[in-house]
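The next block holds one structure in the form of structure tokens; read it before the comments.
Excluded from the complex is one protein chain; the other protein chains are retained at their positions.
Note that the chains are named A and B in the order they appear, and that numbering of residues resets to 1 at the start of each chain.
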Amino acid sequence: MTINIKLLRQLTQAYSPSGYEDDISKIIFDHLKKLELEPKKDLHNTVKITMGKGQKKVLVTAHIDEIGIVVNHIDERGFLKVSPIGFQYDEGISGSRVIFKNGKLGVLIKEGNNNDDLFLDIGAKNKKNAENLLPVGSFGVFVGDLIELDNNRMISKAMDNRIGVYVLLKTIERLKTYDLQNEITFAFTAQGEFSGLGAVTTGYSIAPDLTISIGIAKATDTRSETDNTIFLDQGIVIKVMDHSLIAHPLLKNYFIDLCEDKKIPYQLEVISEGQSDAAYISLLNKGVPAIGLSIPARYTQKALEMVSKSDVENAIKILYEGLKGTLI
Amino acid sequence: MNLLIDILKTPSVSGYESGLKNVILDKFKEYGLITAVSPLGNISGKRMGTFPYTILIDAHYDQIGLIVKKIEENGMIRAQNVGGVDPRVLFNLPLKIFGNEIVKAVVATKPPHLQKTKNKNKIPKISEFLIDTGLSKKELSSKIRIGDPIFFDVEPEIMGNYISSPAIDNKGGLWVLLKLAQFLKSYKAVPSVILRATVQEEVGCRGAANRVDDLYDLAVVIDATFATQHLADDDHTFPIVGGLTIMYGPNYSKKINEKFENVASNNHIKFQREVEESVYGTNAYRYSVSGNHATCGISYPIFNMHTPNEVVAIPTLLSIVELLTNFIKKFGGNK
Partner (left out) sequence: MMNFAVKLSNGFGPSGCETEIRELIKQELKEYNIKFKTTFLGSLIATKEGKIKDQRVIITAHTDEVGFIISKINNDGTLSFRKLGGIDDRILPSKKVVIGRKRTKGIIMFPQIHLFPPKDIVKLKDLRIFIGATTMEQAAKKVTIGDYATFATKGEIRNGQLWGKALDDRIGCFVLSEILKKNWNIGITGIFNSQEEVGCRGIKSALHNAKGTYGLAIEGTTAYDIDDSLDISPSTELGLGPAITIIDRMSIGNPNMIKLMEFAAKKKKIPFQYKRTATGGTETYFLLRNKQGLPALCISVPVRYIHSPLGMCLETDVKNTISIIEQWLLELEKKVEEK
């Protein structure tokens, strides 16, 4: 199995900040059409497709939006004050390039130690000039082409969570002809980086019996030895617990057993931060057993995020094998 | 009681006491006192006695407040304090600016939604606050000028035996003075009594420092003192239910204090002793060094001093009137 770089490039390079996912949802919709499937799109740009028949309803999600910024003030000198959407300002953000829907570019600069010191320079001469280029309320996303590095590694903007979208699309492709034991809905959800809106509304309309969300996990192999728990190349991350969700034990064991059985490498994650579609959905209706499966990625919530091809392949494998089975 | 509310509602920021001046003057005249007004605005009302002994009773009638310092281009006003104004009580405080006309305003505050964490616990300097009238600089130009006085726009509130208002310090004392004036009307005087309402106490006891033409034998200063409350309960504070305080310390005459305490005991008036070791800071200091006479101080405890909602127990104010009238009756002529 190799990675379809062309598709991944198309996915990662789409402009789709939270709330304005039109581009990415169209790409996904069209791709599914090409697979001769019948996707549906809802009001908030979530794309859904249901396959198989069976007793249990399973909802598998990957959010399609990406982190970005919104302009909320333009000062006299033509600098843009911005608010982050889906990430926290830190040192790694300064110097990142940002692109807007109308193609205008800018550079995020942070001079000083406060969050308020962050601004965007779009080369404007003054306030009026800037206002004409990018009015207040414009949404921007980071710039970063997909690059293949040595040792099967790739880096791009919006790898969070287009790599999850890629995994889901590839899994759908492989499951297409398979006679599934459950009714599985794949949902490409909106606003996962912001309010989980797509997950909540989809979760409500599907009312699933269990849910799995595909995302990325922060690889900590850049940190000191005591801190590092998640590594690139060491397989899919089964999220045991994060800030918002404790994985349902049966689901967790199902995937661990599956990995052991099929000899697929995996890593277990326990962290104190994080928020996922699965967590939003788990609280709906009468409560939904949920788990998150993730691809390890370095430099999450930065302009560029790095993943390993082998982890992506393993993720597709485990998801494919998992969904083929009975689940819990 | 209406009189107390009237004088509380009449603004008199230090240096701008003229609005209240006529109220006092009219009352003094109404009660048949011989009145005089000093160049700065001190008002005295004298009742001649038959015995050569004169008691001067002082209460300052100015109040703390703010003054217009600057009008910004967008119509926001910056102010400076007059007297001891605590910036911690200014947040979102309603104000009245007394220019050519009265302009209502509020001290601008940032809603919590827009605040930066690092500023959350910061108390700005008074000049850093912006005051919003809702009017533009142009609209303000005919109404307000730099130097116009600003008052706290807070109404008096009666709560059972208590009343809250700005400037209880020292309109409470002024009310005692006016009650005494009423008493003097029907009083067959033995000693002479001078009632003196003074200006500019809050900015350094300036009014009381002005010379008094008459000679007198005893000066009694009526002012507010601190009531014990949460966060302020050391030996400089007094229970609000404990009655008036009689002042002890270098400024005050021990001999006369003894007499006051006797009068109080005989008339079942509750009192407590207050020690003021520092000689500066009140009008008593001005009197004690301005001639060869005794000085005494009678105070009433108030909550929340120098805030827009000072609170006093009305019975305490009435007990000061009772103490002084009985004192004048019984001991006044006894040198």
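Simple rule for what comes next: contacts are C-beta pairs under 8 Å (C-beta built on N, C-alpha and C of every residue); 3 or more make two chains touch, one makes a residue touch a chain.
Predicted model, so just to flag it, every value in this text is computed and none were measured.
For the chain that was dropped from the view, give me its touching partners among the shown chains.
A, B
Determine which one of B:Ile34, B:Ile123, B:Leu215 or B:Val275 touches the chain that has been left out.
Of these options, the touching residue for the absent chain is B:Ile123.
One chain is left out of this view; which of A:Lys33, A:His73 or A:Arg223 touches it in the full complex?
Result: among the candidates, A:His73 touches the missing chain.
Considering the whole complex, which of B:Leu135, B:Val190 or B:Val203 touches the chain not shown?
Considering all chains, including the one not shown, the answer is B:Leu135.
Pick out which of A:Val136, A:Leu149 or A:Val270 touches the chain that's been left out of the picture.
Only one of A:Val136, A:Leu149 or A:Val270 touches the chain omitted from view, namely A:Val136.
Using the document's contact rule, name the residues of chain A that touch the chain not shown here.
Counting only chain A, the missing chain is touched by 18-20, 42-44, 70, 72-73, 75-76, 81, 83, 85, 116, 136-137, 191, 194-195, 197, 200-201, 204-205.
Please output the residues of chain B touching the missing chain, sorted low to high.
Touch set of chain B with respect to the missing chain: 72-74, 76, 84, 86-89, 91-94, 104, 106, 108-115, 120-121, 123, 130, 132, 134-135, 154, 157, 159-162, 164, 226, 229-232, 234, 236-237, 240-241, 303-309, 311.
Note that in this section only the chains that are shown with their structure count from here on.
Which integer distance in Å separates the CA centroid of chain A from that of chain B?
Comparing mean C-alpha positions, chain B is 68 Å from chain A.
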